[in-house]
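Heads up, one of the protein chains got dropped from this complex, but the rest are sitting where they should.
And now, chain A:
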Amino acid sequence: MIEMRDVGFGYHGGPELLSNMTLTLQPGMFHFLTGPSGSGKTTLLRLCYADLLPTQGQMSAFGNDVRQLSRDGIADLRRSIGVVHQDTQFLDHLPVAENVALPLSVAGQAVDMTALRDLLGWVGLSQHARAMPPSLSGGERQRAALARAVVLSPDLVLADEPTGNLDWDMSMRLMQLLVELNKSGKTVLVATHDLNLIRATKAQVAARVLRIANGTLQLAGADL
């Protein structure tokens, strides 16, 4: 799925933020990526969906060397990976339902309205289908972003600090959705600095916890 071997990355030719990263995302597994703010969690996720390219090492996504991907190849890769961005990234001039269906539109696929309604119902946004994104609360925006991330039924779902601005109940509600996704066979990688959230989620699903420390990736200890 995603394989990194001795991957390093530094912004604009500067010192490496990440170095000697070796990682294999195992299909069907729930992964947590943790580490302090600024440690490189978002950078690692951006490497996964080819928003950044490694400056060192080898990296492949779904069997393709990410450095060799054309622009269309990158677009195709992103259709295989659902991403919940930290800042949600909506088109504010389109209502929630159209934002959620947007990956289908840009992929040239017909929108199944029943499936779309079901999806909005799954994330608890049936009543907000026609609302405009700026009118949503933080939790609603994150759930809408999750719905958009999975509308193309990707094999891999990445979530970057999805609970960063949410209270505990809302955070757990969102994590529950991600656990459900994982139990339906999707591979999930959640970047978060919230260790309590990781512990609470691990009570519901077997999860592999990876920690970024000093620019390198380590498997977390037994405390997690």
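Throughout what follows, contacts are C-beta pairs under 8 Å (C-beta built on N, C-alpha and C of every residue); 3 or more make two chains touch, one makes a residue touch a chain; residues count from 1.
By our rule, contacts and distances are computed from a predicted model.
Not every chain of the complex appears here, and the one that does not is recorded in UniProt as "Cell division protein FtsX", selected from "Cytochrome c oxidase subunit 1", "Tricarboxylic transport membrane protein", "Cell division protein FtsX" or "Carbohydrate ABC transporter permease". Among the residues A:L17, A:L94, A:A129 or A:L195, only A:L94 touches the chain that is left out of the figure. Taking the complete complex into account, A:V83 is the one of A:V83, A:L116, A:A159 or A:L177 that touches the chain left out. What chain A contributes to its contact with the hidden chain is residues 49-52, 70-72, 74-79, 83, 85, 89-94, 98, 102-103, 105-108, 111, 148, 152.
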